[in-house]
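Below is one structure; the comments refer to it alone.
Here the complex is missing one protein chain, while the rest keep their positions.
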Amino acid sequence: MEYPDHLKYTEEHEWIAVDDDVVIIGITDFAQKQLGDVVFVELPEVGDVLESGKPFGVVESVKAVSDVYAPISGEVLEINEDLPDEPGLLNTSPYEDGWMLKVKLSDPDELDELMDADAYQELVEEE
Amino acid sequence: MMNQARGLVLDELLLFERSRPGRIGYSLPEAEVPEVLPDAELLREEIDGFPELSEVDVIRHYTRLSTWNYGVDTGFYPLGSCTMKYNPKINEVAARLEGFAAVHPRTPEPLVQGALELMYLLERDLAEVSGFPAVCLQPAAGAQGEFAGMLMIRAWHQARGSRRHKVIIPDTAHGTNPATAALCGYEVVPVATDGLLSLEAVAAVMDEDVAALMITNPNTLGLFEGQIREICELVHQRGGLVYCDGANLNALMGISRPGDVGIDVMHFNLHKTFSTPHGGGGPGAGPVGVGERLLPFMPTPVVVKKDDSFALDTDRPQSIGRVKGFYGHFGILVRAFAYIRSMGGEGLKRATELAVLNANYVRARLEGSYHLPHQQRSLHEVIFSEAGLANGCRTLDVAKRLIDYGYHPPTIYFPLVVQGALMIEPTETESKQALDDFCDALLAIAEEARETPEKLRDAPVRPRRRRLDEVQAARSPKLRWLPDQDAAEE
Partner (left out) sequence: MRYLPHTRSEVQQMLETIGVAAVEDLFTGVPQSCRLDRPLAVAPAQSEGELLAGLRRLAEGNASVTQWDSFLGGGAYNHYVPAVVDHLISRSEFYTAYTPYQPEISQGTLQAIYEFQTLICQLTDMDMANASMYDGASACAEGVLLCLRAAKKRRRVLLSRALHPHYRQTTATYCRYLDAQLEEIVDTDGATDAAQLRARLTEDVAAVVVGYPNYFGRIEDLAEIAAAAHEVGARLVVAVSEPLALALFKSPGELGADVVVGEGQSFGLPLSFGGPGIGFFAVRRQDMRLLPGRLVGETVDLEGERGYVLTLATREQHIRREKATSNICSNQGMCAVMVAIYLALHGKQGLRRLAQINYARAAYAREQISRLQGFELPFAGAVFNEFVVTCSEPVAALSKRLEQQKILAGVPLQEDYPELENGLLVCVTEQNSKDQIDRLVTALAGGQA
């Protein structure tokens, strides 16, 4: 299991890469392993506004569905256009090619509530 | 032990690939009247890709396809919660009688007295088995019966001016329960159980927003809800009603009647308890038993007896309306009626007793070798978990390996509250000998899991197809044949 140090994490098993007021969001290695082979990804549209804690998309395997929750609030700037055609990217490359959204942060304070890699690893190992 | 029988299994193309231009498999009368056609601008071109086959082509095609299937007539089919009992052949003869099969639903009532009488008698029999004053035969399947039942509950609340908007559903419930509640505009309040639903657990969530409790009895663990009477009383006291999923009625015939213990409405699955065939996925039939409070809200039309004749009553101002066309799956109703009359009242009770005996026998024979998560005395089915399987083998592997032994696997991964559930419902129509052979197979598989786990992981190896790639099917859905897909592959 990988827990890249430069990322932040949520209890819902999402990762967030922060670059000033723009963040990239995806699901963690642990999350993709739990789901199994991802067969379908539903993402919001560019311009949609996310609200922290509310579902913004759906990830499906053959026999399970998971909502994906927004870790922060903000406007969607870009989505990973490759994912709908190649949902398996979430399995093969959860932290790189399997990124989901780029979002413009509306409240930078929300970042303070996220976990660092060590804290997240601890959480996963407890589960 | 493992069946090593051999057989010849033949390949078969799709209908469309077998097709040859100009072949015909039909015989039609002459027009006998002047040939006329609609205006040209209304006419379609020929149907692109439609097959052209001879009668022999069609017969061979479907005969070959049928040999790739496994039915109750092929062998033991212990699918938990599905009650795969034997489908008596006289029922098939009955449904095909000309006076049933060739009767149009809009024939005037005086000319369909036999059909209406049969429906009336079946309603009476189902009412007696379940303890409800009335039964509505219209719903097409269990899920639609459930929908009709919940609509009646909502209509009852509405008629009283109540705006309750929630429904309590235990975590062991079938997925249809929450889906149905949502279709009725209700929010779901889940309630955790410890095998059985407790009065306290219901009391904790039963407030003035709750319209109903949806319960399955016996529940999906095969356990009788021992506090059902008290739970119904509590829900009623607090202004709600109780819906019962009747999927497991095969465990109760002649023993206990849901209508007597306080249930307000319940669906039957005629294709489970009353022996009508599952047909590879349907048609079923899902009549609903209706308690006193809900009688005015029943779907229309309702079969009524006036003096010595039968009629269809549509004049029910508080009815929820109809849930499908015409009057229900009549052909299935005929089969269920034939079954009930073949069994008689005593026979139905005996069927329940032997169904419970069979499940408990399987349980006793497998208990030491498979993990039993719930120790209470179960009725018509028994649920094991995958805990304790050697070498990391999983329920799926056991199921697939059973195929190699010549069995249809039990229900797997349901109910969700059991990790890797293996849910076995033998039904009463299996002999001790059949159960012994099946138990021997499962014991051999547990042994294989210890000694040669790859046999489980590679299974099945005997059928015409090995494990199928469901991930590919879902990632790039191919839901129909297209002519160019052949050309592309060639």
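Letters are used for the chains, namely A and B, taken in the order the chains are written, and counting of residues starts over at 1 for each.
Here, contacts are C-beta pairs under 8 Å (C-beta built on N, C-alpha and C of every residue); 3 or more make two chains touch, one makes a residue touch a chain.
Note that this is a predicted model, so its numbers are computed, not measured.
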Missing chain touches which shown chains?
A, B
Among B:P283, B:P296, B:P373 or B:P453, which residue is in contact with the omitted chain in the full complex?
B:P283
Hey, which of B:N87, B:T216, B:T273 or B:T395 is the one touching the hidden chain?
B:N87
Contact with the hidden chain, among B:M266, B:V290 or B:V356, goes to B:V356
Under the stated touch rule, tell me which residues of subunit A contact the chain that is not displayed.
40, 60-65
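The criterion applied here is as follows: only the chains that are shown with their structure count from here on.
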Roughly how many whole angstrom separate the Cα centroids of subunit A and subunit B?
39
Touching residues on subunit A, where the partner in the complex is subunit B
37, 39-40, 60, 62-63, 87-88
In their shared complex, at which residues does subunit B touch subunit A?
413, 470-471, 474-475
